[in-house]
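With one protein chain withheld, the remaining protein chains of the complex are depicted in position.
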Amino acid sequence: MSVTRLHTTSVTAEGFELQLSADGRLRHLLTMRGLDRERIGELLDQSQAFVTSPGEPVARSDALRGKTVANLFFEPSTRTRASFDLAAKRLGADVLNLDVNTSSRKKGESILDMIYTLQAMRVDVFVVRDAEAGVPGFIARHVNEFVSILNAGESDVSHPTQALLDLLTIRQRKGRIEGLKVAIVGDIAHSRVARSASEALVTMGVGELRLVSPPALSPAAGTVPAEARILNRLDDGIRDADVVMALRIQRERIGNLDGIPGIDEYFASYGISHERMKLAAPGAIVMHPGPMNRGIEIESSLADSPCSVITQQVANGVAVRMAILSTVTQTLDNQRR
Amino acid sequence: MSVTRLHTTSVTAEGFELQLSADGRLRHLLTMRGLDRERIGELLDQSQAFVTSPGEPVARSDALRGKTVANLFFEPSTRTRASFDLAAKRLGADVLNLDVNTSSRKKGESILDMIYTLQAMRVDVFVVRDAEAGVPGFIARHVNEFVSILNAGESDVSHPTQALLDLLTIRQRKGRIEGLKVAIVGDIAHSRVARSASEALVTMGVGELRLVSPPALSPAAGTVPAEARILNRLDDGIRDADVVMALRIQRERIGNLDGIPGIDEYFASYGISHERMKLAAPGAIVMHPGPMNRGIEIESSLADSPCSVITQQVANGVAVRMAILSTVTQTLDNQRR
Partner (left out) sequence: MSVTRLHTTSVTAEGFELQLSADGRLRHLLTMRGLDRERIGELLDQSQAFVTSPGEPVARSDALRGKTVANLFFEPSTRTRASFDLAAKRLGADVLNLDVNTSSRKKGESILDMIYTLQAMRVDVFVVRDAEAGVPGFIARHVNEFVSILNAGESDVSHPTQALLDLLTIRQRKGRIEGLKVAIVGDIAHSRVARSASEALVTMGVGELRLVSPPALSPAAGTVPAEARILNRLDDGIRDADVVMALRIQRERIGNLDGIPGIDEYFASYGISHERMKLAAPGAIVMHPGPMNRGIEIESSLADSPCSVITQQVANGVAVRMAILSTVTQTLDNQRR
């Protein structure tokens, strides 16, 4: 039973129709698609409750005491994995970090048999990152009613907790999302961050969404919301923008694809710099999902300047993941009753 | 001081004479040999107390609060390691997962110096998996009186917690072990699962134990109980059997050893299928220690059918390990008094 045969296209693969329980509660988090403005607003409110400043004690509770969270990262990750790990531990969960490189997958076990095995061990929440589209949704379709799946990054398709932390950060700094002009800049074609953020921003009523990339990295038709403006000149994207989000560019893509320039040229054309930010609206903020290539997609000193909210995004990431873990395990507990 | 020089044969290497304390309590778990029917029955009863269904809260206690469990896996493993990890955490232990690949072993440190070091750090229980026969017993002979060794898989020789979870699963489904006809099918010669299960089944009074394999994979003399019937035809093994356990076949052995057929031929001759199971007793169950090669040693749809108890085995694995951890640490505590 191969994963590849079970999902169809990367768009339907996200499985948004699965993520709510019969009584309308969030049970899996696979994609931002299908989540409406009210629900996203609630999730942001719940996330905000877990935000504390460095001078205060960190948010903690025992909400997940007795629950088991398994981090299944089939792609390497430091930051997202650490963020989920800490979120789960600070809620009192037992956490299983599976090193998939030294695992049974070597012996040819299918993903699904691995999941069934861990489900039998009473894992409650699987946090899944995979390079192949459709894997989180595929897993969600096969687990029993007492298990939740959280998508921690799925190919080029979906990264919903990243979208939520982006929204939370914008809301904290701008007070709202509705009506804002937001520019996302970089390798739009291959960015799960851009796709999930775009979907969420449109749902939340963003004023104008601009997706800016070299022509060779423009999004394929149907992969981003129809409301988005697809642009190829940075100045067009950044002018009067309230929020500018730089995306990580894979170094191996630079200079190696038709129409994608070398590093210096990339920075000159698509790098977010102090100079470029003069075109943006007053008080505009700069975002980046990390890890950054300083000097390529973003000017190093800009990343450390007051308009940068990059570390705030990271801090919000833990809060968002605590809120999501709390929410889905409560949904599971309700199903158990 | 080399491990190899200190143990003698793989049979005496298991160290069954070490595993009870002076007052007859279980202190290490190295092998099923030397454990009598009463003791195994008690361990199964204790394990059963940790079994809960997915609709119920998972079993937890603070019995190991303040204890430290170190998982020392010198062979890669997902399922057994995760099972011990969760068992220890759900009893409140501190767990040390040692990545032996990136460890001091690279620097040439002997196993024993690694153990002495961790013992000095006050590790209470070592969970040891090793590709070399004799390692768990060797370690057990050298640790101090406040330390327990649990064998989590030893070469071709021993895998006692697997045997206990197999017994527990059979007992749950069949109500007893005594008098049953049990067939174990596959690479008997190289299977620690088959050896430990065979020893335990005979101790528990199994009615008939059949070990079925291609001739080239029949067990060597003296490695399995004298009561076992050694067979080479699957039909002879499966006829009227109450329990059929398929073993994992290493893909690298198939077609590469004299007398071992290719994949298709292997499945035709030794694969457990719906068709073959018609020969078994009514209500017979199918077991597999995992991870499965679907379509090689077991028909894929059979593994997911109602007669399969494969995920129940996995669930029982955590319960068995919780029971063993509780038992040996209580033995240690008694020695301390």
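Some notes on this structure:
By written order: A and B. Residues from 1 in each chain.
Methods note: contacts are C-beta pairs under 8 Å (C-beta built on N, C-alpha and C of every residue); 3 or more make two chains touch, one makes a residue touch a chain.
What you see is a predicted model, and the numbers here were worked out from it, not measured in a lab.
From the options A:Gln19, A:Ser273 or A:Asn293, the residue with contact to the unseen chain in the full assembly is A:Asn293.
Residue A:Lys89 is the one among A:Arg37, A:Lys89 or A:Arg239 that touches the chain missing from this view.
Counting over the whole complex, subunit A has residues 52, 54-55, 57-58, 60, 76-79, 82-83, 85-86, 89-90, 99, 101, 251, 290-294, 300, 311-312, 314-315, 317-318 touching the chain that is not drawn.
By the touch definition given at the top, subunit B reaches the unshown chain through residues 1, 66, 68, 70, 94, 96, 98-99, 102-110, 113-114, 116-122, 144, 146, 336.
The rule we apply is simple: only the chains that are shown with their structure count from here on.
Distance between chain centres (mean CA atoms), subunit A to subunit B: 41 Å.
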